[in-house]
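A single structure is presented below for examination.
One protein chain omitted, others in place.
Labels for the chains are A and B, by order of writing; each one numbers its residues from 1.
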Amino acid sequence: MASYPMRIRARARDGVADIKVLIEHPMETGLRKDASGKLVPIHFIQNVVATCNGKTVLNAQWSQAISKNPFLGFKIKGGKPGDKVNVSWVDNEGMKGSIDATVEKA
Amino acid sequence: MKYVSLLLALAGMLACSVVVAAASPEQDRQHLIEVYKKELPNVKFDDYVHGALALNKDALEQYQSIMEMPPWLDVLDKGKKLWETPFKNGKTYADCFPNGGKDVAGNYPQYDRKLKKVVTFDMALNLCREQNGEAPYDLSDVKTMGTLEAYARTLSDGMKMNIKVDGPGALAAYNKGRDLFYSRRGQLNFACATCHVDNAGKRVRVELLSPTIGQATHWPVFRGTGKLTTLQRRYQQCQKNVRAVPFKIGSEEYNDLEYFHSYMSNGLPLQASVWRK
Partner (left out) sequence: MDSVRRTFLKMAGAAGGLAVAMATGLVRIGEAVAAWDKAAFGQKSAKAAVSDIGAASAVESKDIHIKAPEIAENGAVVPVEVTSNIPNTESISIVAEHNPYPLTAIFTFENGTEGYVSTRIKMGKSAPVKAYVKAGGKYYVASRDVKVTIGGCGG
């Protein structure tokens, strides 16, 4: 089973939690040819959902034009150290990923 | 037409960069510092590590944005695992280097008097493998040596480059590297110096030419979305760009070149794991 490691950094300052996430995902457009000249099938993250203490804060829909190994940065107003953040995703093949973080002081 | 006149201009300019024979490495480095002070008056010495990015604010900002959370952290994890996994005999790479491998990469390449040749950092990693009963890695394989080296250099991040050229053997190797750097090659008849000394700061088509000083601090680089490229792979690409036949990765020619090239970056901090376009 393919694995798509994720990284997250969650830091709060002045009542705003700054969240940065990286997902190691190929985000194939379906337009790229591999070494043998064959087209690599389209394979990309379609949805990303972020929650803070269980409440949805961000709901993202992506196209295949988001870069490979995609990066996502967003801010949670009122976010503070100790808050629990989760970022989960699903791609067009039904593969999923998820990462948790506790907000730290910036 | 425009291209031909560009070539003629560059050929003419090469004639102007007369290289003083029999200068010491330190004199060579100081000479380049003076050249760049004139050519790139607005670039601070410390910013040479950013290469062409130091010449273009728009590009530097993209670099800083990507570096906030680079798209290759997975590779460094793999490299860490390669570094920390013991050999069959129970020893690790940390046992081969002073300080457990911390702050050592800036001392490479170095001249090995016993082996009578230049040893680059990746060769040193391979020597460690062989001394501990393991087969050496292919120097051009980014999945093994490239990945291991990328992680190993993070242990020396920020270390000031400290290449030493002591003794006649070392000086001879250094001079071979220097000669390669300054000699014209290929169909386009360019030397490394043509672009990176005489025309640093100018453009070749859309690309800005970086100064020699600072170049060797930041390899291997991660290109684009995270493709790992080593310094000697870049030498090959540059040689192909001037339509010259490239040397092999790990060849004496490239090792001597890297020796000279790295000396030119002495005093600047090593930059582990950086992004380039």
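Simple rule for what comes next: contacts are C-beta pairs under 8 Å (C-beta built on N, C-alpha and C of every residue); 3 or more make two chains touch, one makes a residue touch a chain.
Quick caveat: nothing in here was measured; it's all calculated off a predicted structure.
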Of A:Ala10, A:Cys52 or A:Val103, the residue in touch with the unshown chain: A:Cys52
Contact set of subunit A toward the excluded chain (per top definition): 16, 20, 28-29, 31-32, 46-47, 49, 51-52, 54-68, 70-78, 86, 88-90, 92, 94, 96, 98
Chain not shown, touching residues in subunit B: 58-59, 61-63, 65-66, 71, 206, 223-225, 276-277
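We adopt the following convention: only the chains that are shown with their structure count from here on.
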Whole-Å separation of chain centres (CA-atom averages), subunit A against subunit B: 34
Residue ranges of subunit A in contact with subunit B within the complex: 5, 7, 9, 20-22, 24, 67-71, 73
Subunit A-touching residues of subunit B, taken from the complex the two chains share: 68-74, 77, 225-226
